[in-house]
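Can you read through this structure? Questions will come right after.
Yeah, one chain of the complex is gone here, protein chain that is, but the others are all in their spots.
So that you can tell them apart, the chains are marked A and B in the order they are listed, and the count of residues begins at 1 in each.
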Amino acid sequence: MLRVFRYWVTLYRRTWRGSIVINVLNPLLFLIGIGAGLGALVDDNAPAQIAGVSYAAFFAPGMLAAAAMQNAFLEGSAGVARAAGFGAYRSATPTPLRPEQLAAGHLLFITFRVLIASGAFIVVMAAFGLIGGWWALGALLGATLTGVAFAAPAAAWAVGVRKLRHIDTVFRFVIMPLYMFSGTFFAVSQLPEWIRPVSYLLPLWHGVELCRTLSLGTATITGSSVHIAYLLTLAIGGFLVARVTYRRRLHP
Amino acid sequence: MTTVAVPAWTRRRALALIERNFMIYRRSVTPLLNALVEPILYLLSIGVGVGMLVGTVPGVDVPYAAYVGPAILATTAMNTAFNQTSFGVFIRMRVEKTYEAILPTPLSVTDIAVGEVTSAMINGLLTSIGFLTLMAVGGLVTSAWVLLALPASLLISYAFAAGGLAVTTYLRDFPDFQYIQLFMLPMYLFATTFYPLSVYPEAVRPLIQALPLYHSIELVREPALGHLSWDLLIPVAYLLAFGSVAMYVATRRMTRAMLR
Partner (left out) sequence: MVSTHPLVEARDLTKVYPARGSTPEFRAVDGIDFALERGESFGLLGPNGAGKSTTMRMIAATSPISGGSLRVLGMDPMKQGPEIRARLGVVTQDDHLDNELTVRENLHIYGRYFGLPRAVIRERATRLLDFAQLQEKAGDQVETLSGGMRRRLTIARSLINEPDILLLDEPTTGLDPQARHILWDRLFQLKQQGVTLILTTHYMDEAEQLCDRLVVVDHGRIVAQGSPQELIHRYATREVLELRFRLDERDTAAEKLRTSVLATGGTDAEGRVELLPDRVLVYTADGEAALATVHAMSLTPLTALVRRATLEDVFLKLTGRSLIE
């Protein structure tokens, strides 16, 4: 598993310049464009309307979790499908490495990537004075956990995907709506009452809540435990399924 | 450099390439719907969702969503057209090698470029019509002048389709597309899509006003809000010039690369 992990790290060292664009710059641009820019309008209209803080402070941890989801999903789906189709998995199949080791190694690598990207984002948040205190470091783990909760099921599915187009479709119809309506940009409490329960079922909502409460210092033990349990279930469940689907695709 | 001269009578043959692109679209409307998903999500979540927090934009007396809608329409036309001549053309040029089969036919490289840009413009127009319809259904249309958005979307598509084509001639591999993202995403976020120019400090404004998307948004939003003035000729001239320069660069570079 560590060998697989090291392989991906080596590969990453060659391509980091490209991926840094997506992983770090993307959410940062949103933080500035939406958090600061649009935030100026929000704060003018109704200062400290949401959770008693500026819009940027509200939005930033949401973006942190959402970015973790997007990065982890993309690497866990497109990255895995490519590796299974014509990349690293193909060349590893004839070696003694077992498919579940490939899965675990790749997921470990994705975790590591999400951790790095989230860390960079939190540093920027701190620089802008958008975090409540040391508690925010918990948000780093929260974001990473959110990433894994998406990467594992994504990998379990994508290892069997033969057309990258399908990943595009899932991204567009599942990940994008999650990103938009899980409380990233505005609080779920703003939604009409009848639809709110649906939001509480969305995995990203748990990620966003976990990160936001930790970042703003309003986390409760019960609340955080529920979020963590939900995300952990997805991560572990995803990995268990991945063990089966990896074996099915790589050792048919 | 040497070019193969092209008599004017072959120009109409660019139509054949448009026919080809639409033979593929005809089979399913998915690409068109796909192009609408993202703008609709943005309109709902930022326009409506965050709009509740914004109230109205200073100096604008319509709901925030009605302010953002036309801008998102402009970005939709932009993205549809741009994607077709960047991703689409790159794949046809480097992966599928579609043009290799077209070169031995009477079509010239210029015909190929014109055909691709025109198909992209048609696509840009179609998605704009789709988005405008949805805006109207959602009650976000406040002035009949919003219909000017349709000719505007053709012009926007022209500028960005030509721009996409020109940029594509510089790309070597798929990872290079990330550098395009590096330009397109900030432009999307900062070219007054979500808030007016007045949010920016005085010193930054000329920078924003230099962006092609800024002019595209002006061209759609101003009439949509019922503001008509001769000032609209500025974005028209800007986009025409931008598209034409890009078209010149694209054709030149494509000819050089393909007629080796």
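The rule is short, and it goes like this: contacts are C-beta pairs under 8 Å (C-beta built on N, C-alpha and C of every residue); 3 or more make two chains touch, one makes a residue touch a chain.
This is a predicted model, so every value here is computed, not measured.
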{"item": "Chains shown that the absent chain touches, full complex", "value": "B"}
{"item": "Which residue of B:34, B:56 or B:98 touches the chain not shown here", "value": "B:98"}
{"item": "Given B:106, B:151, B:175 or B:226, the one touching the chain that is not displayed", "value": "B:106"}
{"item": "Sole contact to the chain not displayed, among B:23, B:137 or B:203", "value": "B:23"}
{"item": "Chain not shown, touching residues in chain B", "value": "2-7, 10, 12-13, 16-17, 19-20, 23-24, 96-98, 100-108, 258-260"}
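In this section, only the chains that are shown with their structure count from here on.
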{"item": "In the complex with chain A, residue positions of chain B that touch it", "value": "34, 37-38, 41-42, 44-46, 49-50, 52-58, 175, 178-179, 181-182, 185-186, 189-190, 194-195, 199"}
{"item": "Contacting residues of chain A [partner chain B, same complex]", "value": "15, 18-19, 21-22, 25-26, 29-30, 32-34, 37-38, 40-42, 44-46, 49-50, 55, 169, 172-173, 176-177, 180-181, 184-186, 190"}
